[in-house]
Structures are given as structure tokens and as C-alpha cells.
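These notes concern the structure reproduced below.
Every protein chain but one is kept in place in this view of the complex.
Let's look at chain A:
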Amino acid sequence: MAEAHPVAFQWVMEAKRRGATLIHVDPRFTRTSANSDKHIALRSGSDVILLGAVIKHVLDNDLWFEEYVRAYTNISTIITDDYLDTEDVDGVFSGFDPETGTYDTSTWAYEGETEKVDRGLPERDETLQHPRCVYQILKRHYARYTPEMVEEYCGISREDFDYLVDAIVANSGRERTTVFAYALGWTQQQGGSQMIRTSAVLQLLMGNVGRPGSGIMAMRGHANIQGATDLPTLFHILPGYLPMVKAGQESFAEYTRGVGRKEQKGFWANADIYTANLLKAWWGEHATVDNDFHFDYLPRLTGAHSTYQTLGRMLENKLDGYFIMGQNPVVGSANGRLQRKGMNNLKWLVVRDYYMIESATWWKDGPEVESGEIASEDIGTEVFFLPCANHMEKAGSFTQTQRMVQWRDQGALPPDDATSELQFIYELGQRIRAKLKDSTDERDRPLLELTWDYPVDEHGEPDAEAVLMEINGRYLTGEKAGQPLPGFAEMKADGSTEGGCWIYCGIFKDDVNQARRRKSREEQTLVAPEWGWAWPMNRRVLYNRASADPQGRPWSERKKLIWWDEEQGKWVGNDVPDFPLNKRPDDPGDPSKGGPAALAGTDAFIMQPDGRGWLFAPTGLADGPLPAHYEGPESRVPNPLYAQQSSPTGIHPQHGKDNLNAPGVKPGGDVYPYVFTTYRITEHHTAGGMSRFLPYLSELQPELYCEVSPELAEQLGLEPYGWMTIITARSAIEARVFVTERMRPLEIGGQTIHTVGLPYHWARGKQAIVTGDAVNDLIGINLDANTQIQNSKNNQCAIRPGRRPRGEALRELVREYQERAGIVEIDGQIHDATPQASHNAEDLEHTIEHADIQSDYMTKPPPSKVDESEQKGGTR
């Protein structure tokens, strides 16, 4: 966090100053470790073993926050008897189809009559004795996750494990809270979603959700990723976490019922209202009740369309044009060589950036051109480079991980022809509409009828606040017509209101851009509600009903946030209550009504269809209702827990010989004996577009290096600050040798595991001030089934001293290792020795079934979910 989020880390240091204990769990000793009370090194990819063991410890020793957990989670809920755990099926859950590598999740359901389950009232056993209640399932599921397992397979000593557990236990309960912060160390793993889920299970058990100083903080891939998920630049969701419509979903009613049924508890029961307001904001007067607000105008998904599926289509010559805005995929995405190969097949490409990044110049100075593998004149892609304004040169908003939106004004005009994204997209839309204006083709109606009418200034820049106003929404009829909506409770599904993103409704309350507020924290309460604006409804802590006990009293004076005020008959406190304001703590809820009215006074998790926090997730995940440990796709460590070696749902497109995996535990795995992990460092920004072109940042970290333990350096004869070559089943690169005790070999399952570290900010090209080999060339495309995010954090490599070969000899070197590992034969045949089911590019179509994680299932998404920029390994 100190490395990649130094500004946010100031608050961690502030907490530390006030006595907080800070523990850093990371394979590497980083700047964060240097400032922590304790650094605990673990083997990359073994996080579920560690957290699973913590869960087991708190369950076995009854250290969980019983009153909280019983009231606010689904611990007593009974699961259907069709459900089979990894304990029963040797490492997979019930419903697994080995042919497609996917799950039918219907057996992970709650027990009870359908009618009652639909109303959020499943069977429960408050004694927690029923063998199929969540408590008993949890206990069985985590029984294997012992401290011995942690010692043996995470590489964490019993002493350090005890320290960690004791710190969490001592800092949880009525008086204290613990918070987890994670970043791409979890996200960018095959199985990363389940690592985050494990921390969610633990935090719920310890009562660390919905309370001040609690929760799980997703440290995002870069600025405004949260905003880009709320109003998504993602293929599978619409604004406000409404799912993208799938092919075959013809009716508005059917679609909105799929998002949230009217009879279920909580706020997703109003999915029809949110959808109607979105459509109304987009198609204005053309969207009416009678035509279902032109639900038919929305595009339909026929499969997964993440960046990696798009790449697959490029490689198959099925894609003509491509826009790259604020991304540098040939550097930032996994398997850079494949990215460049795909882009060679495009007819045209538009790149918008500050500088001539490698994704704009690969065709003339990329690694394959340099090595002579391909000649520039053989690449037919027509590249258009358009300069863009930077964040200081345009107005707009940033949303950070607390869901806080902060507005920024334009600081300076962009230079020369540079324009903002807003202006570019707006103009692009204008021009397309102008070209189509006489069209009578039905398919052009959605474009022509779109509300596309923002006021522009003398430079042609649209007013960003006008866009924010559209997102907020307005009254359309009655005496308030034209006024901004004060909150989403005012939204109606009868066409009398519109709003582009229901969770942002209220950001323009009272005709004031609430995100622009800058009242000093010195002049307001600790919660600082008047700095910026947080969705929804300016709540700073989500699910904050859980900050009070079931009777509505704060758990403790020290940790109070909101509470029930009997005299006023409402919830009051320092934050905006995340609960129906006048619902008494002892209100049983009215199941006959559905929606918010059906919530009981203790249903703190108001977005869940049963009002409870989910220890066991009956829906929403593609790879299991409970986190289970699987080894990474190339791991050489046999899975100590299950016969299933790596994620059964992991996605691994082959792309000919260009995306091979190392054999891992199979014969030949020892050809790639070392683990490498990739990361960012403070001095650079993701793929380097915002740092390698700037002298003041370039001089701070001028060259690519590889962090190596003294033991491994000695073993391989690596000279400090000399050169080394790193070879994977995809490619080989060279880096400076950085010998440091911050890297330590670990004894794992009887073998010594050496991990080396590679920051990925550099690239080959001629435009940047500093250049170096691109680390992502080493990484294969192995995706998480929930998020389509690649596995960047633990892959296997071979290492030798000295620089890599040049020209054709480079590919020969890579091939030599592939042959030795037996993943290609001398005649060029491919052997897929990967330990998991592999998929052809076409097979990826099925992934749509589980690509739409949260929204299908009426749960509010953890902020960690699919995230295009993180998926691409960061932008620029």
C-alpha cells in the first residue's frame, strides 16, 4: 500500500501513530513492510490456506463475535441437501461439469419452500446444530486448514501465525475493529475473487463489517477504478451494477425480475425502478412506459467480452478496429507478445494518450520488429494517434475505494490539439449521428434517439457537470419538473423521473455538486460528511446498521456510529444510516410487502435478498460458495488440500503455441523451477505511460530490475546489478540483478521455493526516456472465472545469468526451454501439460454464464469485482 498508494497510506500511518497495529502479509518485503509492525512473508498464491486457518482458529476456539454473527449473517441458515462440499467431492463443489469447466450453481441454494426462500426467509437452525447449517458447513470445510498446513505450505512459522491470529482477535469485538486492505496481490490471481471472499468470511465472523474502522478496502488499480466500475467501462454491467442484458432476454419485466424480485427483501427489489430511470436518462422522451423504456435498445451479450476475449477475436482476424484510451495493452496486459500479434491484425487503431506509448508505436519499434521476427511493412494496421488532456486539464470526478466521489475543476487548458475523453466521445457521437441522420434502418434508432445534448464551452468541451446532473437524475413532471432528484427513493418507474445511475442519485442534491464540497476535516465531525460525496446517499460506512447491536445500541462507546433513538423514533448518529430511517430494531418486517418493507429491524445487510451478510454465498460466484485453496496454474507445489490441483474453473485460452503454460507438477515442471511475481513500485505508474516519459520520475527508477534473494543469486551465479535472463513458457526478458534480503526462499512441502520479483513498468520502444524489457511478455493468459482477470502474481520461470539473446536467437531460447519441458515437441506439436482444463478461444463464449457475477444475484458487489483496468494489468 505504501508502494502503490502512498497518498492513501498517510491514513494508515496516522492510525499507526494513534496506536494501531499494522501487519503486512506479502511474499516480498516492501516499503509497506518497512513501515509495518510486522511483515509476514507468505508463498504467493497461498492466501486462502492462511485465511482459512484463521477462520478455523476462530471457529474452533469460539473467538467469533457471536451476537453480531447470529444477528447479521447467514450462519444459522440451512443449505439444501443437494449441496456437496469440497470435503465430499474431493476438491470441487456439487454441480461441476468437467467438460466445460463450469458450475451449475443451483445446488448451492438455501433450504426451504421456494416461496419463503424467495422472500428471504429460508430454513434456519438457531441452535447451529443442524449438519447443513452454514456454521457446521464452515467448520467442516475449514477443518483441513490447520496452522501446520500454514507452516508447511504458506511458509509462515507457527509463531508468526499466532501473532497474526492474536492481533486480529485482540482487535475485534465490541471495543475494537480490524480492517483488511488488499490490492492487485489478490485481484490478479486465478482464484483472486475467492481470496477476497475468504477475508470477507473472516471479517463477518469477527464482526468487522459495517462498523467504523472495519471492512475490507480494495486498493484499486489506479485512480477512479471505483468510478469506472460504478459507471462501468465493463462489458458485463450497466451503471449502478445492473447486469448487462443477455441475448434472449426480451422482456423488461423478465430482466428486472432476474435482477431483483419484488417479493424479496431489500433494495434490489426495486430493480425495475433503477432500470427504468437509466433507460429514461439515455433515451429521454422516446423511452416510455408503453415501450418498456426502450429496453429493446440495449445491446445483448452473446458471450464474454473482456479484453482477453477481444484479443482472441483480433488473433482470429475477426476484429477491424480498436480504440485504446488511457491503456497501454502491449505493456500492461498479460502476454504482451500476443497482444502485439493481435494488433498486427487490425485494420485500424485509435490511440489516445499524452505520449507516443508503445501501443501506438509497436509496429515500428516493438520487440518483434527489433528482433526481425516481423517487418513493419508487413503490419497493415492503420494507427491514429490523438493527443489527450490529462486529469489536470479537464473537469470531472474521481471515485475512490470508499465510494467517495471527489470533483476536480479544470486547472489549465490542454495543449495544442489535446482534448478530454468527454469531448472526444461526445464529438464522435455527434459525427456518427450526423452520418446516420437520414437512416431509416431500425438498428440506428438507439443512436439517433439517444439524449446527446450537453452544453459545450468555447473550446468545444462539454460541461462535465451537465453529465453529472444526468447521472444524478431529475424530476420530469409535476411542480418539481427539471429539478435534481435528492435521492433514489424519489425515483419512479412511471416515466416521471430519470437518472443515469441510481447509486449516484443525490450527488446533485439541492442543485449543488455535492462532490465538489471541500470543508476541512478540522471543521466537521470525524466522519467528515461534507468532504466530497459518497454513494449511496453520502454514506461513509456501508451496512452501518451493523455498527449497532440488534437492539439498536452502539456496540461500544468507542465504536459508535449510528444508533436507534427511541424518542425521535429513528436511526441517528454520525453517519447517514444505511437502513430504513424509521424502522425499529424490533420490527419483524413485513414479508408480504417485499423490498425495504420486508426487512426486519436486524436485517443489516439491506442489499441481500435475505438481509444477512453471507458467510456462505449461495449465488454470485462462478467457482464455489466457499473459498477453497487451489494452486496457481503453473505451481510446482502439489495441492496439499485436495486432489484438484488448480482452479477447476480457470480459463486458459491456447492461441496456438503462444499461450502455453509451464507443466507445473507434471513432468518437465522443473525446467521452470522458480516463482516470479510482478508488481508496481511507487516511482512509476502501471504500464509507464504516465511515468517513463517524465524525466523526474524516470530518473528515480531508470531500469528494469529483478529482486532476488542472496541465496538464489549465489546458487545461480548472479552478479549484483549485473544482468539476468528470465525465461517462461511464453517469452524471455532481461533485467538488472537486484540482490536483496527482502526476498527470502521458503521451505514448502519439502522443497525450497525461490520467488523473484519483477516490477512491470518498462517496455521496449524508442519514445520513452527510459526503456527496458516488458515483464508482461512473460505472463500467460490464465483467467479467474469470476472476473476474467489474469494470473500475474505467481508464475514459473527459469533464470540464467547474463543478457538475453538478440534477434532470432531469442525465440530459439524460449523454444529450447519449451522442448525441454515437453510442452512442445520437436516437430512443433503442442502438448498441453497444464494441470487444468484448457479452453479454446471459442469455448470462452460459455464464460458469459458466470461472467455476470453480482448483478444476477441481487447482491451488492464487493468493490473488488470485475474491473477492466485491473484486468488489463493497469492502464497507460
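Simple rule for what comes next: contacts are C-beta pairs under 8 Å (C-beta built on N, C-alpha and C of every residue); 3 or more make two chains touch, one makes a residue touch a chain; residues count from 1.
The rule we apply is simple: contacts and distances are computed from a predicted model.
Choosing from "Formate dehydrogenase O beta subunit", "RNA polymerase sigma-70 factor, ECF subfamily", "Indolepyruvate oxidoreductase subunit IorA" or "ABC-2 type transport system permease protein", the protein name stored in UniProt for the chain missing from the display reads "Formate dehydrogenase O beta subunit".
Here one chain is not drawn; of A:T146, A:S496 or A:T682, the residue touching it is A:T682. Checked against the hidden chain, the listed residues A:V770, A:L783, A:C797 or A:L813 yield one contact partner: A:V770. Within the entire complex, the positions of chain A that touch the omitted partner chain are 2, 6-7, 9-10, 13, 17, 29, 31-35, 37-39, 681-683, 695-703, 705, 720-721, 736, 738, 740-742, 766, 769-770.
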